[in-house]
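The complex is shown incomplete by one protein chain, all other protein chains being positioned as in the whole.
Our next item is subunit A:
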Amino acid sequence: MEARRRLVSGTTFRCVARALHVPIMFVSVRPLSCLPSGTLVQPAIAKQQQHAPYLTYKKNFWQGRANMCTASRTTLDLSEMKKFQSLANRWWNEQGEFAALHSMNDLRVPFIRDNLLNRNGHLKPGSPLSGYKILDVGCGGGLLSEPLGRLGGLVTGIDPLEDSIRTAELHKSFDPVLNNQIHYRSCLLEDITEEAAETFDAVVASEVVEHVNDLDTFINSCYKVLKPGASLFITTINKTNLSFSLAIVVAESLLKIVPSGTHDWDKFVNPVDLERILETNGFYVESINGMCYNPLTGTWSWIESTAVNYAVHAVKQKAQPESEFTETTTEEHRDQTRTSTRTSV
């Protein structure tokens, strides 16, 4: 079912997809239902699952046959890239297409800053995030990378779209301080998981997970690049009827707050599923908060309900000693984790 939704047709796409797949072919695709939540998952290199369709896909890939479903191996969705291509040089127009993202900084920057400081302390006056290595995945034009850099963080911004990276580079180049704090690179997260294994104090994936193809792989890659005990920040859109009517119908067609076609409702993730994926991949969820955009004032605010937009702060679990879990113990642990992570500000 899922694979059919991700059909990518055309020879050009297949060639590009194959070229990008090389580092990812070792990651296996696990059906989530087999794993109890709360288990620490080792990113397995060759754990074969007895799940027939995926084996067929792997076989076809190795035979070099263009296979439409190989696109599911990467988190990159080329159709998503195309949506942002034409807008690449309009990132920094604060009243333009990305106005809502600019004003979302009022929520996301304090969210990241305060959660990092709460966990780790050491506030240096004038430069609260100094010493933190932060990865901004899907940075686009650098809208979120720049404030984090100004706060003292050493930011690496990555985005698959070269034009966006070029825009971001140009925008930061005039400020000599920012120029040294932020580095941009046009690549995928999966491309840097090996060279950047366990290097970052924080990974920020803001308004990204609703555009990726394979969320599990994405979260897994985030896990790989984070230091143990480090934080992952995600902001995304819930998959509800309300989010369809507000985030797609109203925002795109009626009020034109967001360029038409930006979001695909099928790709929205609800917080429960996201939490499950996070826990499966070795994170525990510290907090989930709902966000709300007021189109009249152009400002965002925190709300109780996660029905449309929400933000998640997850922490990579530190390594635990190996132990045997019995079935009952695991279920108890899962219940406990569920109740304790239901926090909201």
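To be clear about the criterion, a residue touches a chain if its C-beta (ideal position, glycine included) is under 8 Å from a C-beta of that chain, and two chains touch if they have at least 3 such contacts; residues count from 1.
As a convention for this text, contacts and distances are computed from a predicted model.
Considering only "Autophagy protein 5", "Mediator of RNA polymerase II transcription subunit 20", "COQ6 monooxygenase" or "Glutamyl-tRNA(Gln) amidotransferase subunit A, mitochondrial", the record for the omitted chain gives "COQ6 monooxygenase", by its UniProt protein name. When the whole complex is considered, the residue among A:L87, A:L116, A:V137 or A:L151 that touches the unshown chain is A:L151.
Annotation: of A:P110, A:G131 or A:G261, A:P110 touches the absent chain (contact as defined above).
As for the chain not pictured, it touches subunit A at residues 92-94, 105-106, 109-110, 113, 126, 128, 146-151, 170-171, 174-175.
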